[in-house]
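All protein chains but one are shown at their positions in the complex.
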Amino acid sequence: MFARVAWLVLRKDIAIEVRSREILYTTLFFAVSCVLVFSFSFVREGRAVPDAAAGILWIAIAFAGTLALGRTFERERYGETLRALLLAPAPRPAIYVGKLLGIVALLGVAELLLVPLIAVLFQAELFDRPLLLIALLSTGTLGFASVGTLFAAMLVRARTRDVLLPILLYPITVPVMIAGVRGTSALLATPPDEPSAIMWIAMLACFDVVFVTLALWTFEPLMIE
Amino acid sequence: MRRIFTPLTIVVAIMFACSPILIAGAPYESTMGLIQKIFYYHVPSWFAMFTGVFTCGIASIVYLFRGRPDADRVAASAAEIAVVFGLIGLVTGPMWARKAWGVWWQWDAKLTMALLVEMIFVGYLLVRKYGGPGSDKLAAAVAIFGMANVPFVYESVNIWRTVHPKTSVVPELARTAPGMAGPFWFCVLAFMLLFALLLTARIDLERRRAALDALYLAEED
Partner (left out) sequence: MLTAIASFLLLLAVQQPPPGQGEFVPISQLPPGDRLPAAPLLIAAYAFVWVALLVYLWSIWRRITKVEAEMHALERRSTSGSRPR
């Protein structure tokens, strides 16, 4: 029942998105422009500052993710579908999981674009250890999205939701950012520093477990109107 | 609760008045000299701040899962007091660091964690003020997540070498520098009592505000 509800919510979001592709395109383009803006700050004499690539990748993910979260829940608020979802006889944590997977999927597509872009722009050998990179990106994105989905869902009714989401989200997801940036830097080192990267991936996995559990636990009492 | 307010104020005032005398009498630290004496106010400030953080976190859990309004009042008060003590720590710390280490700020585990926790609880206060309807529950979630975040921030930044004095300084104080232990624990007690005093006063304010809101609602009927 739980898995089915989550899958249905996810499928609904994907179906809506595939039809209009509005959030997808705007998020992707925003991520790309983020990368460009930060590149201008950190390129000196035509070459990037070393290790800037790792930082810029994760900043772009964080900013694009915040935007995507805001837009996804704005759409729910506009259609007043969130209340309908909550009224449905479905376990509420399952609704959270469905929305979480939708955000992770969206950010995953963004990362599919961002990683090659950054590899090209900064001559970063991001594809040396593809499996570790995928593990790092997926655990990091999941961690970021788990906190973000909860906060964005709760902020739907707030008037100042646009600015409150980053204010609340960024300090709490700093460990994700630290681990992501350091892990990516470790993978970009020559030769790639695998033990460090694996340690950061393990830490991100811990973060994911703790915060997804916390989110599932608090989603129910929080969404009571 | 209001009855302990006046005696508590007197005790705290006396303790704080005595503290400079005790601190001046404490022995000098070998490498840092005079500036190390900031330690007697700086560290107890952080103790008070983290007491506030955990009080807020636990009260938030109680509020979220039991719905008791007095838990919400405790959480809001504790968060505000934690931010105040955190600000004190974050200002006195760089003052100490500038003289002792030559830099105002260092990105090591303790400082980064302290700054982030301060930011999370400032976020808590912003949500309570500007979050609109339902913001008390949202703020409770922020407090819980913030509290859960503390070990992760500490560990993730801790990988680099840290210039900050190690945590082991405090427990070993009685052994390594007995002259310092007395004034230090005196200041800790003073700050903890001050925390209790401020918390009592602040919860009283929240309770009065709730009573006022109830009066307004009754008037409208």
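Labels for the chains are A and B, by order of writing; each one numbers its residues from 1.
Methods note: contacts are C-beta pairs under 8 Å (C-beta built on N, C-alpha and C of every residue); 3 or more make two chains touch, one makes a residue touch a chain.
Owing to the predicted nature of the structure, the values given are computational and were not obtained by experimental measurement.
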Touching the hidden chain, out of A:Leu10, A:Leu132, A:Val181 or A:Ala197, is A:Val181
Considering the complete complex, of B:Ala26, B:Met49 or B:Ala100, the missing chain is touched by B:Ala100
It is residues of chain B that touch the chain not shown, namely 16, 20, 31-35, 37-38, 41-42, 45, 81, 84, 87-88, 91-92, 95-96, 98-103, 107, 119, 163, 194, 198, 201-202, 204-205, 208-209, 211-212, 215-216, 219
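Here, only the chains that are shown with their structure count from here on.
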The distance between the C-alpha centres of chain A and chain B, rounded to whole Å, is 32
Within their complex, chain A touches chain B through residues 147, 150-151, 154-155, 157-160, 164, 167-168, 171-172, 174-175, 178-179, 182, 203, 206-207, 210-211, 214, 218, 221-222, 224-225
The chain B residues in contact with chain A across the complex are 64-65, 112, 116, 119-120, 123, 126-127, 130-135, 137-138, 141-142, 144-146, 148-149, 152-153, 155-157, 159
